[in-house]
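Once you've had a glance at the structure underneath, I'll fire off some questions.
With one protein chain held back, the other chains of the complex are shown just where they sit.
As written, the chain order gives the labels A, B and C, with residue 1 at the start of each chain.
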Amino acid sequence: MATHSTTAPHTGPLATTTGLDHRKLLMWTFLASECLFFGSLIATFLLFKDASVSGPIPQEVLNIPVTSTSTFVLLTSSLSMVLALAAIQRGDIVSGRVWILATAVLGATFLGFQVFEFKEFIDEGLKPSTNVFGASFFTLTGFHGAHVAVGVIWLMSLFIFSFKSKDGIPASKSLDVELCGLYWHFVDIVWVVIFTVVYLISSLE
Amino acid sequence: MANSGQAPEEHHDSDHPSPARYIQIAVILTLITAFEVAIYYVESISKEAFIIIFVGMGIIKFIIVAMFYMHLKFDHRLFTWLLLAGLTLAIFAIVTLGTLFRIFT
Amino acid sequence: MASAVGAIGAAGAAPSESGVWSWITTVDHKRIGVLYGVSAILFFLLGGSEAFLIRMQLASADADLISSGVFSQLFTMHALTMVFLAIMPLGAAFFNFLIPLQIGARDVAFPRLNALSYWLFLFGAILLNSSFVFGGAPDAGWFAYANLTSTTYSPGDSMDFFTLGLLVLGVSSLAAALNFVVTILNMRAPGMTLMRMPVFTWMALIVSFLLVFALPILTVGLVELLLWRFFDMPFFSAEFGGDPLLWQHVFWLFGHPEVYILILPAMGIVSEILPTFSKKPLFGYTAVVFAGVAIAFMGFAVWAHHMFTVGLGPVAIAAFSASTMLIAVPTGIKIFNWIFTLWGGSLDLRTPMLFSLGFVSLFIIGGLSGVMHASPPLDRQQQDTYFIVAHLHYVLFGGSIMGLMAGIYFWFPKLTGRMMGEGLGVIHFWLMFIGMNVTFGPMHLVGIMGMPRRIYTYSEGSGWEFMNQLESVGAIILAIGLIIFAVNIFRSLRSGEVAGDDPWDARTLEWSISSPPPVYNFDAIPVVYSKEPFWDQKHPELAHDKPPADAVAPVAEDPASIHMPNPSYWPIIVAFGASLMAGLVIVNPYLAFIGGAITMMGVYGWIFEPAGPEEHH
Partner (left out) sequence: MANLKNIRPKALLGLLAIALLPILAACSSTDNPLTTISPKSDVADDIQQLYKIIFVIAMVVFIVVETLLLYAVIKFRRRPNDGIPKQVHGNTVMEITWTIIPALILVAIAVPTWITIFEIDDVPDDAYMIEIVGHQWWWEATYPDGQVTANEIHVPSDRTIGFTLDTADVLHSFWIPQLFGKQDLIPGRTNTLWFTPNPGTEGRYLGQCVEFCGASHANMRLEMIVDSPADFAAWTSGLESPAPAATALAATGYDLFASKGCVACHTISGRNDAIGIIGPNLSLFGSRLTLGSATLDNNTVNLTAWLQDPEDIKPGNIMSKSAPIYNNPGLAMADTEIDALVAYLQSLK
């Protein structure tokens, strides 16, 4: 639930003390806090990945080809996000909308991969309640997926409500897109860490 | 939606990476990932070597995305300090818990 | 009660806005501070009455005033209420009311996020306490060690109220902390560099960063506990490879920064009051500030001193005892700096000063008893005994509560325009000081004599009878003290002596504006040249760093042209939606989407709310 507000007291041209926009500083502080959230989830996963008493172990179920494709999808979505911001800042609203939509679609595709992978694991007998590997794996990747879903909803809102006014999202309001971009890239680099720790390293024999 | 917390228009047109630069970065990231997946199937590499390579590659990808896509290279250093503070505490917690639970030995 | 709140409301708000709706939709940081303060004091009285019942049950051996099950609920809810519903919100009340005034700003950075944090706190508190009527309050202790909290050993919903209540309170604190970080870093008056900020605002910044970094860890622990209880994800079940110790690690990784979140606001308040009543600047401003920063970051490296007896192994407990002892150094620096602030001063021992001196003297005792069981061999004799209960009450009651009480007496005039009664104040202080020592002093002894924590009764011949009777008498003294405090508040609200802008001849910016301050705080945003801008303005000849000769006085803006943000009802809707979502998880996890839908509707309504009157597009 991304809680951010878009208004602050309008006290004339008072520049902020650090010269930074309130909302950008809020987003970065929030991302620093999220580092600890995903850090704790990754710590739980590392403690439990080989501690299962019964049921499938990482080496048996983790599927590198599928997740490397989904990693490629998420990396590309970061590219489209950045291009969307660049377009909006140039005032090119049309390609801005295209790239925002592209990012949302890529994000949704990534989620599709996740759902497919979860179904695959459940069919192979790894449910969240099967063993501690399953529990910590599903919690970590589940919360990451939830963050991607929030990002997709945010992107689609930006896309849909850009049609509310005729000039779409003006360059002066590019910060709205930049904030979404910061959140999106953060969720991407969390996936980079997850891909490295959960998939590449944990599935080694 | 007025926002008086709006900083005076940041003058970052000059040092703003161009779209071509972004595509270059995306290619680099994709190559790194492809490289990781490729060597994953090489049998002769030991587990420790794998871990060093993958962690190294992960850190490089992390830094590239943070520096360029998240614009840290061009923005106020306060943002970098915030991210570093969160990362240091997270890594400290993971390493300490890992040692206490003896997962590294 | 309503009249008192009304009086404060009218005092803090524009005359046209008073009435319940204006309070529900307020986004003024001063009124949200009042809401936090009033709710925190009410929950403090609730927590205090829970403690009083505990003391009455333990006043004599083999008493059967309260059954074991109810006793477990009482000590758990006493701790949860005092930590999360009294001391933290009281700190938040001071942050809300004072930060903008101390840094020369007109409001916080995100007024509606500020309102959201209060309403989430209130609904979270209601959710947590509603457990009393819905099948029993949490009864596994405030840190609820696994696996007593499993569905086998804690059947029923009480532990789910614990988890979901704390999750909602966590989001509330995180929203407030993010808001204060941005406000303090980004909205300081021109010239107020970080090293010219008042120490109270420094402590607020440190507490906010502690919250930003510690709350996510607790959230992960609570989510794992929830998934364990609802979906059998075996995080803490040893037989499935899980580990009950993971909960202890995750909880205390949050837990120790949490206790610094509880004490630093009081330290900030005392660092403002001691200089004012000694007529001297704080001794070693830089040292006190860096000691606070050091305490904050070392606070993340000490958590396992709560776990010396779980068998971590000698190397681990030696390391954590070292880091725990190390954290006593910055605390020592602060105490010496406070004492040398008094040195050579002209001490006016009025109520705020009395409470601050009470804070310093009692915090010394609490700190020393803490260092004693920082040594693991001693901790093996003192862990989970009343010696620990004595230590935590000396630092929390003798520390936080005394400091926050000092703050209430000190800033009450600024909030309401009236002074609190000095006579009642002194009586209230002495009853609290004596009552505190009579209640928690003997706990050191009865702890050394082996009385364990959390036992609902003890038998004859245990040797603890006299001490427990003494403690229960102390609890009565404290209760009388609190009654006098309540009387003092109500009397001062109605007929307290008119205070004027600067009743204490204080040193920081909030005393340079009227009390109660106007909605827009400063008609002219001040320019700051030193650590104590208002003092240097009053005594230019003593100023340590003088303003430059060509310093132009700040231009006062016409109050009509200053636009404060419009009230908004979206924060309470989002807060209600989120708390409903949490509450419905207990009824049936899948029903929770109703709450989720309300929250999403609230978020979208929030985003598209026009900010001010002049933005019509």
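In this section, a contact is a pair of C-beta atoms (placed from the backbone, for glycine too) under 8 Å apart; a residue touches a chain by one contact, two chains touch by 3 or more.
Bear in mind the structure is a predicted one, so any value in this text is a computation, not a measurement.
Touch, as defined at the top, links the missing chain to these shown chains in the whole complex: C.
Among the residues C:I24, C:I434 or C:L591, only C:I434 touches the chain that is left out of the figure. Considering the full assembly, C:S361 is the residue among C:S18, C:S60 or C:S361 that touches the omitted chain. Although one chain is not drawn, its touching partners on subunit C can still be listed: residues 67-69, 72, 140-141, 145, 147-148, 153, 237-239, 242-245, 278-281, 283-287, 309-311, 314, 317-318, 321-322, 325-326, 328-329, 332-333, 335-337, 339-340, 342-349, 357, 360-361, 364-365, 368-369, 371-372, 374-385, 422-423, 426-427, 430, 434, 437, 441-442, 444-445, 448-459, 461-464, 467, 539, 542, 544.
Here is the rule we go by: only the chains that are shown with their structure count from here on.
Contact topology of the protein chains: fully connected, every pair of chains touching. Of all residues in subunit A, those that touch two or more other chains are 6-12, 14, 16, 18, 20, 22, 25, 29, 32-34, 36, 39-40, 47. For subunit B, the set of residues touching two or more other chains reads 1-3, 5, 78, 85-86, 89, 93, 97, 101.
Remark: subunit C residues 109, 185-187, 209, 213, 217, 243, 249, 253, 300-301, 304, 312, 316, 610-612, 614-615 touch subunit B in the complex.
Contacts from subunit B toward subunit A in the complex involve residues 1-10, 16, 18-19, 22-23, 25-26, 29-30, 33-34, 36-37, 40, 47, 50-51, 54-55, 57-58, 61-62, 65-66, 68-71, 76, 78-79, 82-83, 85-87, 89-91, 93-94, 97-98, 101, 103.
Across the interface of their complex, subunit C is touched by residues 1-3, 5, 78, 85-86, 89, 92-93, 96-97, 99-101 of subunit B.
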